[in-house]
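Only one protein chain is missing; all other protein chains are in place.
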Amino acid sequence: MNPRRPSSGPPAVLRLALVLLLLFLNACGREGPDTDRLAFQAFGTLVDVTLHPAGAHDLQQVESALREDLEAMHASWHAWEPGPLTDTNRLLARGTGFDAPASVLPLIEHARELEQRTDGLFNPALGRLIAAWGFHQDEPAGPPPSAATLTALLADPPRIADIDYDGERLRGTHPALQLDFGGLAKGLAVARSLELLAELGVEHAIVNAGGDLMTLGQPAGRPWRIGVRDPQGAGVLAAIALGADEALFSSGDYERGYEWDGKRIHHVIDPRTGKPSEGIASATVLHADPALADAAATTLMIAGPEEWPAYAHRLGVDHALLVLADGSVELTPAMENRVDFRRDLEYRLREPGPDTDREPR
Amino acid sequence: MPGLRWGDAVMVALAVALVSSAFGVAYMPRGGATELVVTQAGATPRHYPLDVARTIGIDGAAGVTTIRIEPGRARCLDSPGSQRICEGAGWLERPGDMAVSLPNRLVLQVQGPGADFDSMHF
Partner (left out) sequence: MATDSATTDRRIAALAALAIGLQVIEAAIPSPVPGIKPGLANVITLVALLTLGWRAAVAVTLLRVVGASLLLGTLLSPGFWLSLAGGLAALLILAPLWRLYPGHLSGVGLGVAAALAHTTGQFLLAWSLIIPHPQLPLLLPPLLLAALITGVVTGILTNSVLSDPRIQRHVRNPPTTGTG
């Protein structure tokens, strides 16, 4: 009833279908670079900007605008080089009222709120303490403060709350108060950089300042692929997919610091002990607010292995990953969903909250 | 088995080939590093294939960063900087491995045939 087809026909059709299917499968796996990258020095570190889609922006214009803005912020917020912040510190120490400088005010306001929420664990009014450990210079160096100096510094520690602000003028009420926004400035800087990019018409970008980053928008059809570098080495510890407007910030004991007497002195000082924090090697926070993420990363590191979930809860942080000093890893369940570890790793889950138990995994 | 034809064998063979290659393509083991990407502040990224053993030098603000390239890997041999951070990263051989020279404003990163990252967090 049906005439026989010549035998060469159908196998060719099948072969063609097979080839097409394989090509399709092959094409799915690969995506060519669809982003532009900029790298430049600003804010005291290497700034790496990713723009999407490729070829859609005037890279020169973007780079110079960002660099200029970041350098201005760096100068305004510099903890020890002469500038608006050091001027502010001088005037605060004097104890008389003065007009609040516009560049420094946002930092003070953010800091006030954060100090309250963390019950003083995040305290940017301890510039003197940080300077005593040798961190108010480009290359941090010892010697560390003597026990007597530490005792004196901790006797009556200043707080942000010791700044009176009536809406127009600032007045310091503690003579030892010295502002150092190390744990907060980068977060605000990154936020401002993204605002600037948005003003320039950029819709999808990542601004990465020395490894801490935030996204603006997201490429159509895929999340941002972020690699997390292994703090102890060169490899990739994990991959995280970030969506639109998410920030990823870390604090670690491997950043600024020096060796003294065989011991590692790092820049995250615990206000309770007056010494570099112990117990946690690094804290990574994912959050929509970059200033909060920056401060939270520092706070969790100070909080220590037992209490970090409580402070995560206080700050409204759901996504956190910590590497403890002994090398073990703890993270929140929400973070577990976001992170794709590239190494075989055992970790413990801890839920942010006032009373948490360790859940071995 | 009733009524099998040679075409069935062809069809099944094709299907098996299709399914195995689908597995192969999807679950390809992440290969080794195939190229070195040098990002320097103020310059476009430079790519160096990790094929022939050679030594290259990159000029920077603080001096020359010497990089040793060997098949499948690269390392920072000598770079300005008192803390020897760049040299300390050792051989960069897995895709994503990186070394940084802050004085010369350089980032060295090796990449493989697999997916790139849009940004590196550290």
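Here are a few things to note about the model shown:
Just so it is clear, A and B label the chains in written order, and each chain counts residues from 1 on its own.
Operating definition for what follows: a contact is a pair of C-beta atoms (placed from the backbone, for glycine too) under 8 Å apart; a residue touches a chain by one contact, two chains touch by 3 or more.
Everything numeric here is computed off the predicted structure, so don't read it as measured data.
Screening B:7, B:42 or B:71 for touch with the missing chain picks out B:7.
For chain B, the residues in touch with the chain missing from this view are 1-8, 10-12, 15-16, 18-19, 22-23, 26-27.
To be clear about the criterion, only the chains that are shown with their structure count from here on.
The part of chain B that touches chain A in the complex is made up of residues 7, 10-11, 14, 17-18, 21-22, 25-26, 28, 39-43, 45, 82, 89-92, 94-100, 102, 105, 107, 115-122.
Chain contact summary for the complex, chain A toward chain B: residues 10-11, 14-15, 18, 21-22, 25-26, 29, 31, 33, 35, 37, 39-41, 45-46, 48, 50, 52, 139, 206, 208, 211-213, 224-229, 231, 233-236, 239-240, 248, 250, 284, 342.
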